[in-house]
Structures are given as structure tokens and as C-alpha cells.
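Okay, structure first, notes after.
All protein chains but one are shown at their positions in the complex.
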Amino acid sequence: MTDPTDAETACFEAGIKFGSLYHQFAGTPLSLESAASIEAAMEESIENQPHCESVTVSVQRDALEAELAASSADYTELTGRFLEVEIVVDYEGQTVVTRMAMEDGYPLMRLESVHDRE
Amino acid sequence: MTDPTDAETACFEAGIKFGSLYHQFAGTPLSLESAASIEAAMEESIENQPHCESVTVSVQRDALEAELAASSADYTELTGRFLEVEIVVDYEGQTVVTRMAMEDGYPLMRLESVHDRE
Amino acid sequence: MTDPTDAETACFEAGIKFGSLYHQFAGTPLSLESAASIEAAMEESIENQPHCESVTVSVQRDALEAELAASSADYTELTGRFLEVEIVVDYEGQTVVTRMAMEDGYPLMRLESVHDRE
Partner (left out) sequence: MTDPTDAETACFEAGIKFGSLYHQFAGTPLSLESAASIEAAMEESIENQPHCESVTVSVQRDALEAELAASSADYTELTGRFLEVEIVVDYEGQTVVTRMAMEDGYPLMRLESVHDRE
């Protein structure tokens, strides 16, 4: 057993941001009209968290439009299949890039890269 | 026992919007910088719900600033003491106005008026 | 315009409980093994709210089992299509019974009855 490295802590911090973002906002009523405002709120609220460099949220309008067209409703609930997200965390000079996108029908959160800035 | 009236159903619908708004967004990381975007997202997402005429959310900057000044943090969590909310529901011609504001240290959701449009 | 009646306020209160329950817990990771504990937590937490007589939550095991069988995952997210809920509110002698169940593929929250106890 060893003490966590800065890179490992940076990865832990990046995971916290992803879990927070997803479980805070999953279930929010979502339409094409409200997509832009929820994107902005998700980005700006999670960027408040410590060590969070940037959050980029993109509601997938095509997937949303397809779901709404297939039903009689004019809104649905925010869930992973309407989201692409990139989060960049910096902790003690370690930069971590993480991404969420659909894979095989599931929203997969993935650690893309860990990078020592110096 | 009687069938619910349209006015009663309108009040039920208004309550749903309030409970939804509060429990969807409580806990969101909140700072002075992100206050405007969460206001917009709360308004536009809940306005998607059926029979919802308008939602007006005002993050209380004074209360937020006071809390942040009293701590070492630059953000906190969204909770009722930072919110004033008005929601107007229209159901079958019955207009219901509801409001949430702090009272005796608690965020109180209150039914203000029920109004037959005709 | 008139002041709200006790029955109308009771209906408003019932709506708050429903919106709260749904948006607090939508998105929770859910499996057959964890269904009983989330049912209990939903019931007991919402029963804390004012004027709430009883909350009965039933996770629909058949629907959940069917969804899990159709996918490669062993859990999913809690959403309305796995829920049947009954909430009873009592406000100033007015008893309101409300129910949520699937209708035409949507989770519908419905005001069942408003009843003066005396």
C-alpha cells in the first residue's frame, strides 16, 4: 500500500465531478428549447468545484429530436443518452481529461489522459 | 368523497412543479458567477412540465454573498435559503399562483391564489 | 380571485410530495437487489414532509427484470416506468389521495380523491 500520487488524486477529483454532474442533473425535464440553458448551468455549476478547469456539456439535439418525434410528448427527462461531456481537472500540476459519451447504448465515463504539465 | 375540481387539480399540478424544482436542483454547486445560469435552467426546465405557464427563479445574491463571506469557500450548495421562486400554473382555465420564500428560517412553499380566468 | 380553500391547499401539498419524491430519486442506480431499500427510503424520507400521512412505493420488478434482460447491464436508473406510488396527504381535515402509474408509456401523477374527514 502506498500513499496516492498527485496523478491518482487528480483522477479521483475528475471522477467526483463526473458523478456529481450526472446525478445532480439526471431527471431534469428537457426539451429543444431548454437544452441550451441546462448545458450552461451544468457547466458553470460543476466548474465551481475544486480543481475543475473546464466543463463542456453538449446536449445531443439529434438524439433528443428523435426521441421526442417518436412520442407524443414535447419534453423528456435528461439522461446519459442525450449528453456528451468533457471535464478537465488540474490538481498539483497533473491535468486529467475525461469524457462521457454513448457506447453500446450506455453512457460511458472514460478517463482519456493524465498529463504532467511540466 | 367527491371528484377533484379543476381548481384542486390545478393546485396539485402547481405543487408538483414546486417539489420538482426544489428536489431536482437542491445540492447544486452555487457561486455568484453561476447564479444566473442556474436561474435560467431552473426556469426553462420546469416550464417544460404540463400546464406550467411561467417559472421565475431569483437566487438571493445578498444571502449567498453573506454565506460565502462567512466561510473560506468560494461556492456553496443551492438550498432554499438562497431562493425566491414564483410558479404560475394554468389548468382548464384555473390559474394558480404559488411562491417560495424564507419564513422563520425555512423555505416555505405557499399557495397564493386560485383564479378562474373567465 | 379567492383565497385558496383547505382542500386546494391539501392538493398543493400532495403535489409537492410527488414532485419531491420523483425528482429526488430519479436517476438512482437500481437493481433487483436494491429495489427494496430504495422503496423504504423513498417512503420514509417523503413521509417526513409536513401533512404527509403515508407514502407507498412499489418498484415494478417485472418491468425492471424485463429491462435488465434486454440489456447487458445488471442495473439501470430509477425512472417512472419502474414505479407505482400512492401518497396520502392530510391538511386541516382534508384527505387527498394521489397515485402515480404508467399510462400510455408515461408516468402519470393523478389526483384520485379529495375527502373531508368529517
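Order of writing sets the chain letters: A, B and C. Residues in each chain are counted from 1.
By our rule, a residue touches a chain if its C-beta (ideal position, glycine included) is under 8 Å from a C-beta of that chain, and two chains touch if they have at least 3 such contacts.
Predicted, not measured: the structure shown is a model, and the values here were computed from it.
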Chain not shown, its touching partners among those shown: A, B, C
Residue touching the undisplayed chain, where the options are C:L30, C:L83, C:M100 or C:V114: C:L30
Option from B:S31, B:S58, B:T79 or B:S113 whose C-beta touches the chain left out: B:T79
Interface with the undisplayed chain - residues on chain A: 1-5, 7-9, 11-24, 96, 98, 109, 111-115
Residues of chain B (touch criterion as defined above) contacting the omitted chain: 22-23, 26-27, 71-73, 77, 79, 104-106
Absent-chain interface as seen on chain C, which is shown: 20, 24-25, 27-31, 33-34, 37-38, 40-49, 74-75
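As a convention for this text, only the chains that are shown with their structure count from here on.
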Separation of mean Cα positions, chain C and chain A [Å, integer]: 28
Inter-chain centre distance, chain B versus chain C - centres from mean C-alpha coordinates, in Å: 20
Averaged-CA centre spacing for the pair chain B and chain A, given as whole angstrom: 25
Contacts with two or more other chains, residues of chain A listed in rising order: 27
